[in-house]
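Presenting subunit A:
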Amino acid sequence: MIRLDGISKIFPGVKSLDNVSFEARAGEVHALLGENGAGKSTLIKVISGAYIPDDGTIYFNGKKSKWTSPKGAKDAGIHIIYQELVLFHELSVAENIFIGEAPLTWFGTIDYKAMYERAEEILDRLGHHIDVQALVKSLGVADQQMVEIAKALVGETKLLVLDEPTAVISGREAEILFERIKLLRDEGVCIIYISHRLEEIFSIADRVTVLKDGQLIDTRGIEELDRDQLVGMMVGRQLKDVFPAKKIPSRQVTPVLAIRNLCAPPKVKDVSFNLYAGEILGIAGLVGAGRSELAHALFGSIPRSSGTVTLDSEIFNTPSPRESIDRGLGFLTEDRKGEGLMMLLDISANISAPVLSEFTTVTGLDRAREVQVAKDQIHRFRIAVPSPGSGVSTLSGGNQQKVLFGRWTKACRRVLILDEPTRGIDVGAKVEIYEIIRQLANDGLGILMISSELTEIVGICTRVLVMREGFITGEVEGSQIIEEVIMKYATTESDSVTTGIGDVLIK
Partner candidate 1 sequence: MMLSKSNNRVRRLKLDPSLIIVILLLAIVIVCGFFLNERFGTMRNFMNVLEQSSGLGFASIGQAMVVIVGGIDLSIGAIITASTVFMAAVVDVHPGLMIPMIFGTLLFGVAIGFCNGYLTLKTGVHPLIVTLGTASILNGSVLIYTLQPTGGVPYWFEEFAYGRIWNVPISGAVMIVCFALVWLFLHYYQTGRAFYAVGGSPEAAHLCGIQSNRVILLAYSASGFFAALAGIYFVSRTGVGDPRIGDPITLSSITPVILGGLILGGGKGNIFGVLLGVIFISLLSNLLNYMNISTFIQWVIQGVIIIIAVSVYVHKGKNL
Partner candidate 2 sequence: ADSYVGLPRTFLWNPNFNEVIDTSSYAGDGPFKIGFSNASQGDGWLGTFYHSVQYGVSQNLDKIGEFIVTDANGDPTKQISDIQDLLEQGIDLLLVNPATADALDPILGRTMRRGVPVVTVARRVESDSSFVSFVTASDTALARMSATWMAEILNGKGRVVLLPGLAGASPAEMRLEAAKEVFAQFPGIEIIDTQYTGWSPANGRQIMAAIIQREGANNIDGVWSDSGLQGSGSVEAFIGAGVTGTDIPPHTGGDLNGMYQLAHENGFPFAGIDYTPSIGAAAVQLSVDVLEGTPVPQRLDVNFQIVISPGHETRSISADVLLPEYVAVDRPGELIMGSGIPNYDPTSFSVELPN
């Protein structure tokens, strides 16, 4: 179906793709794997015509491809779901699904009626119900991802590329997506699938191609491989223990952080829990359960309507990020680029940002000390950077995330909130980050970790709260921390609110 021959793509200073040859057949799901920055997305963009390769040829259906823009690829029957959502917030769901190819009336005007009907039909096929006239900006991220997927079902698709489509949707929706993918495959569509979640690869992929540092490692049938081998191909070494050993802290009498009846409309409803020093408290739940909002409400970056937050037995109810930081909280957000890093600034400035006043002297900012601190953190977290003065925009995702760890471990003394700390990060970097988290807990920080990846919740947390629709619906501990139990709380109706949560609250 599609064959790439000796493709190279060079960005200033980076050889994103280095003589990569690769082929995907009609009627197969071909997984594309590799660490962050391996060049997967670049490869996709070369296929879509968004990037022009510096070298090499693309053959589509045996013929040399001619397109030089996404429009050309689209016309040829290639549909791509990009890693970043490609949606227009001010247009309706239906308009987004049919962007550029809306049904027309006789006069060449858009036939809105037909468009709405067909949009509903497509969403039906995905088993996902959204108001097709609603503006996309009013949807949650999961719904938005489904709209993105629905776009692929418009028109005749010969080659479908999905770049990390499940990063933000829940298990149930992922299941439906996989069913559709399999259906399409059986209809003879060629599918290229990218994901960092290895379980998914094993459940749907037929063949796997691994990239590393812009170079092709190998293409294999999935049946030839097991998990460890695959990881070995990706990181170039064997990874035995992904998660560090758990260490249950001795239960102190007073929690470092106690939340009572916290409400932050519309997403967070009546949340109460305790967090103890030295523990890694996981918050699990489906996307849209309100976990991020809970974290924001705790940190003071969205307003709370009621409830109390006690830190070290001291109530603080006038929350603002500044106040929270001053009291020893840290918050590593889920959106690394949008809410985390300052892309135009260097690493040292990124690290010192929350505690600038510490570096302030009468003569201004103490640059020397700032750089020294950055050096320490680079050393501590083994961040692969040339110097503390280099920019963060050129770093790989994993290293960017480590810079954020560097920032918050400098600033934070009591509680560190982590929201999806490993989202979009490759396995190698993940392992390092798990170790960092473990180490921080051992050093006495209370860690609140939100994650949508159940394996990592199970693998690293010493206690887990489960959220659904803004409420905490369950708490599990010790040997109870298994995927089945967590999923049960995350999905079933509220009669299953356990006594576990009560136990915590009694003090």
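On the choice of candidates, all candidates are chains of the complex that A comes from, given by their letters.
Quick notes
In this section, a residue touches a chain if its C-beta (ideal position, glycine included) is under 8 Å from a C-beta of that chain, and two chains touch if they have at least 3 such contacts; residues count from 1.
It should be emphasised that the depicted structure is a prediction, and the values quoted were computed from it without experimental measurement.
One chain among 1 or 2 touches subunit A in this complex, and its number is 1. The part of subunit A that touches candidate 1 in the complex is made up of residues 48, 50, 69-71, 73-75, 80, 82, 84-91, 95, 99-102, 104, 108-110, 116, 120, 133.
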